[in-house]
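Note that one protein chain is taken out, while the other chains of the complex remain in position.
Take a look at chain A:
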Amino acid sequence: MAGALVKERGAAADPALRASRARQRRDRWMTHGILLLGVIIFALPIWITLVGSTHDVNTIGRGEVPLWFGGHAVENYVAAWSRGGEAVRNTRAVPAGIMLWNSLVMATLIATGKIIISLLSAYAVVFFSFPGRMAFFWMIFITLMLPVEVRIIPTFQVMVDLHLTDTMAGLVIPVVASATATLLFRQFFLTIPDEYAEAAKIDGAGPLRFFWDVVLPLSRTNIAALFVILFIYGWNQYLWPLLIITDTGLETIVVGLSKMIGRGDAQNEWNAIMATAILALLPPVAVVVLMQRWFVKGLTETEK
């Protein structure tokens, strides 16, 4: 007690210490200030969109940008979900419910497909010796350098020849090859000790049995982390669906939203567009926030 008192008096008497305390406090406020500013800049567009999606179309069309919720939330979301907005204004509207379903199916199939295909190839490369092993591995690796954007027309031609345009298979199959996932699984498989496989062999387990009973369970966290990243990748596909889908029944929500906006006329049905935007970004954002740890792990490991 007395010691503390002395210490406090000492501190008060020492102007240098007091100044340093004040500086620390100021630094702390600066830190919070900068971070809060960042959070606000990140959240502002979402806030405006969320609030806008609860007002009627005329309020937004007149340009009275609302900063607080209005009373039309339910009808806007119902209209967007089941009709893609008011049918009178937009004859080509696709219901957001259908687009969300298409995006969900596409993203899940892409993520699952990429993981299965990459697990199998990485397993073959690491645990077997066969002619052409490294050549095949490099072949997969090189696909990193051939994004869709640099081979648009000939890839589209292949899709036409195979009758894959306007199909769900066409949305998924051409993008399920994955060099990054294969590299990640290869890297991980190399850390599995030889003894595990030797023991499995002594127990009479073949390669498929070993894959199923040992390798797959060991890979669980890697698979989960990768799934989060790949699901978001799949959900956010843009150029590919834009190219090969003309059938509105297969429209995905990211492309569909951008089509609703057209050239950005003030007469657009902005409240329905805002509701659709919220619906479009909610699933992937929820995945990131709820699975934050796996997401960070997946992100930092696939890039190394």
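Rule of thumb we're sticking to: a residue touches a chain if its C-beta (ideal position, glycine included) is under 8 Å from a C-beta of that chain, and two chains touch if they have at least 3 such contacts; residues count from 1.
Just so we're on the same page, contacts and distances are computed from a predicted model.
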Looking only at "Hydrogenase maturation factor HypA", "Enoyl-CoA hydratase-related protein", "sn-glycerol-3-phosphate transport system permease protein UgpA" or "Aspartate carbamoyltransferase", the name UniProt gives the absent chain is "sn-glycerol-3-phosphate transport system permease protein UgpA"
Of A:104, A:218 or A:288, the residue touching the omitted chain is A:288
Against the hidden chain, chain A presents residues 27-28, 31-32, 34-35, 38-39, 41-46, 48-49, 52, 60-61, 63, 65, 116-118, 120-121, 123-131, 133, 136, 139-140, 143-147, 149-158, 162, 173-174, 176-178, 182, 189-194, 197-198, 201, 206-208, 210, 232, 235-236, 238-239, 242-243, 254-255, 257-258, 261, 263-264, 266, 270, 273-274, 277, 280-281, 284-285, 287-289, 292, 295-296, 299-300, 303-304
